[in-house]
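Single-structure report; data block below.
Shown here: the complex without one of its protein chains, the others still in place.
Letters are used for the chains, namely A and B, taken in the order the chains are written, and counting of residues starts over at 1 for each.
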Amino acid sequence: MSESGIATATALPDDPIGVDAAVRRRLRAPSASPVVVLSAVYLALLVFAALFPSILAPGDPIAQDLGNALAGPFQGHGLLGTDELGRDVLTRLIHAADVAVLAPLQAIGLALAIGVPVGIVAGYSDGLFGSLLLRINDIFMSFPPLLLALTVIAIRGPGLTNAMTAIGLIFAPTFVRIVRAVTLSVRKQSFFEVSASIGTPWLTVVRMHLLRAIARPVIVQASLAVGFAMLAEASLSFLGLGVAPPRPSWGVMMGRGVNLMDRQVWLAIWPGVAITLSVLSVNVVANALRRHFGTEGL
Amino acid sequence: MSRALLEVDELCVDLHSAGGRVRLVDGVSFEVASGETVGLVGESGSGKSLTALSIMQLFDTHADGDFRLSGEVRLAGKDLLRLRRNEIEAVRGDRIAMVFQDPMSSLTPSMRIGRQLVEAAAVHTSLSRKEASDRAVELLARAGIPSPERRMHQYPHELSGGMQQRVMIAMALMCEPDLLIADEPTTALDVTVQAEILDLLRSLQETEGMAILLITHDLGVIAEMCHRVNVMYSGQIVESGPMADLFTSPTHPYTEGLLASLPQTVLETGEWVSIPGTVRPASDPVAGCRFADRCAYREAACDEPQPVFAVGAGHTVRCHRADDLTLRGVGAGV
Partner (left out) sequence: MSERSSDEPLLEVTDLEVSYGGSRVARRSPAVRAVRGVSFSVAPGTTFGLVGESGSGKSSVARAVARLVPATGVASLNGVDLLALDRRDLRDHRPQFQIVFQDPLASLSPWLTIERSLSEPLCVHTDLDRAGRRRRCEELLDQVGLGPELLDRRPSQISGGQRQRVSIARALALDPALVILDEPVSALDVSSQSQVLNMLRDIQARTGVGYLFISHDLTIVRIVADVIGVMYGGELVEVGPSAQVFDAPRHPYTKALLSARLVAHPGATRNTHTRVRLPGEPIDPSVETTGCRFAARCPHAIEVCRIETPSPRSVGRSHLAACLRVDELEAGPHEVGAAPLDDRSPISQSAPFE
C-alpha cells in the first residue's frame, strides 16, 4: 500500500495552535530585502579587496609624497586625500582590508576551534566534570573583553596575531555555551537514543548528528561575532596594540587620524566610515541569516 | 424554541503573513445548549483546537503571521468576535472558562494554588477574599482533591498530573461559568485517572447545569461524555449529530473510516481497516471535498464544493452522497 500519489508536504502540527511545517513554509516571506542584498555585496567587495588589493587600488600604499601631505579629498591628490606622509588614503584603506577580513577570521577561527570541542565535551559530561567545565567557562566569560585582550598582549607583546588570539579567547566561551546547550537538547531526542541502539560509534554520532545540529546556531553566532571582532581589532590597533606599522590597518589609521584632526579632519573620518560600514554589513547579513534559519530543526 | 447558549456561525480562521494567506478553519458552524456536552472530534490538521481557541480569541499573533477571524460566535445572542478587548476579557473566565491539555502550562508555577484560584474570582466576581478562598476550598474538595486546605498553600509542581488537572477544573469553576471548553483534558493522564476526571466533569455538569464543549481526538472520550458530536476534517465540520447516531449510523465516509480503524472495532470485528493516504495540508486547498482523495466512494461530483445536508433529527453531513450510501457503524445493535 504505497502512499506515493498523495500530496507532497504533510506533517503533524508542531505547536498547539496547529500550524504545521507546510503552512509555515507557505507563509514565509522572502528574506532578501534590499538592505541585506547591499550589505552582502559590500562584504563581497571587501573580501575581494582583501584578496586582490592591487586590482582595486591604484598606487602604492606606502609611497610617500611629502610635498602633498594632508591633502583633503577631491583635491587632485588621492580621491580621499593623503595622510601626514603624503600616502594615498584610499589606497591604504583598500590595502588594509585584508587585516579587516583576516583578523576577525583568525579570532573566530580560534574561538570555534576551542569552543566547539569543549562545548561538545561539556554537553556530554554530566556530574562533576561537566559542572567544572561550565564554571571555568563562566570565569572566562566574565572577564571584561578588552582587559583580557590587554592582559594577553602584555604577556605576549603587541602584534596582530596576539591581539586576535586574545579576541578568540574572548569569544570562545559563548560558543562553548551554545554548543553545550544544543548538545544537551540533542541528547534528549529519540533519534540520539536510536543511534545508541544501533551502536553508532561516538565520532560518527558527532559528525552525523551533532555537527549538523550546532551548524546553524554557530553560524549565526559566528557571523555576529565577526562584527565584534572587527571592532575589537580596530580598537586594539587604535590603541597601538595591534598591527605594527607600516602595515596599514583601519584602526591604526584612525588612531593617527584622531591625533591629526586639527590639521586634517578627514583622516579620522574615512577609516571610521570603513569600520562602521563593514561592521554594519556583517550584522545585517548575520541577522538575515538568523531570520532565515530561524526555527528550523530543533 | 430556546436559543442555544453558544452558536458558532460560519467561523473562518485565516493565517496572514507577508508571504501569503492560509485558511485553517473553514466555515465551521455548530451550537451548544445549556447543560449539554458537545464534542468536537478530529485528528491532526482538523482545526479543532483552533476553533476552540477562536471562541475565546486566545491568540492574535503567531510567530508566522496574524490570525484573522470571520463569521460569528454568539454567546447568548451576543457576538463575541465583535467585542472590544476589555469586553472579551470580562467574558473569559467568567461566562466561558477553559481547561487545557497540559495543566503545567496553564497554572503559574511561581504562585501558590490558593492564590491563583482566588485571583480568578477576584477578577470577575465581587466576592471578598475570604469568600473567594472559601469557595476555592469547596471547589477543590468537589474536584476530588484530598486535604484541600493544605493544597491551597502548595505550588503546582508539588502535585501530580491528575491533581493539577483537578486544580485547573476547580479554577475554571470559580466564577460559575455557563460554558466550559475542555481541550483534550485527559490526554496526558493515566487511564485510571482519566476515568475519574471525566466522571468529575460529568457530575459537575449535572450539579452546575454547565454546558461543556469537549475537544478531543479520542472517540472513547466522546462516547463516554457527549450528547452531540461534530466531526472535523481539514478545517471543516464534515458530520454533526447526536452521539449515538453518529456511532451507529455514520453518514460521512471519513466518520465511517475513523470508526472502522479504531482498535476497539478491530477487536470486535477482527478486521483491520485503515483510511489510506494522509490529510491534505491547509496550505494546499481545494474547492471540492477535502476528503475526496482518500475516499472509497469518490465520484466526479466530489470535486464540487460540498454543501451541508440534513440526514435526520439534528444530524447533518457535508457529503452529497449521504442519501445513497449506507455506511457501517459500530456499537450496540450494529
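General observations
Assume contacts are C-beta pairs under 8 Å (C-beta built on N, C-alpha and C of every residue); 3 or more make two chains touch, one makes a residue touch a chain.
Source: prediction; values computed, not measured.
The missing chain, though absent from the display, is touched by one residue of A:Arg177, A:His209 or A:Arg256; that residue is A:His209. Only one of B:Leu258, B:Ala282 or B:Leu327 touches the absent chain when the whole complex is considered: B:Leu258.
In the complete complex, the hidden chain is touched by one of B:Ser105, B:Ser128 or B:Ser160, namely B:Ser160.
Of the candidate positions B:Val191, B:Ala287 or B:Ala313, contact with the unshown chain belongs to B:Val191. In the full complex, subunit B contacts the hidden chain through residues 43-44, 146, 160-163, 190-196, 198-199, 217-224, 243-244, 247-248, 257-259, 261-268, 272-275, 278-279, 330-332.
Residues 1-4, 8-12, 14, 21-22, 127-128, 189-191, 193-201, 204, 208-209, 212-213, 215, 296-298 of subunit A touch the missing chain (whole complex, contact as defined above).
Here is the rule we go by: only the chains that are shown with their structure count from here on.
Note on chain placement: the centre of subunit A and the centre of subunit B lie 50 Å apart, centres being C-alpha means.
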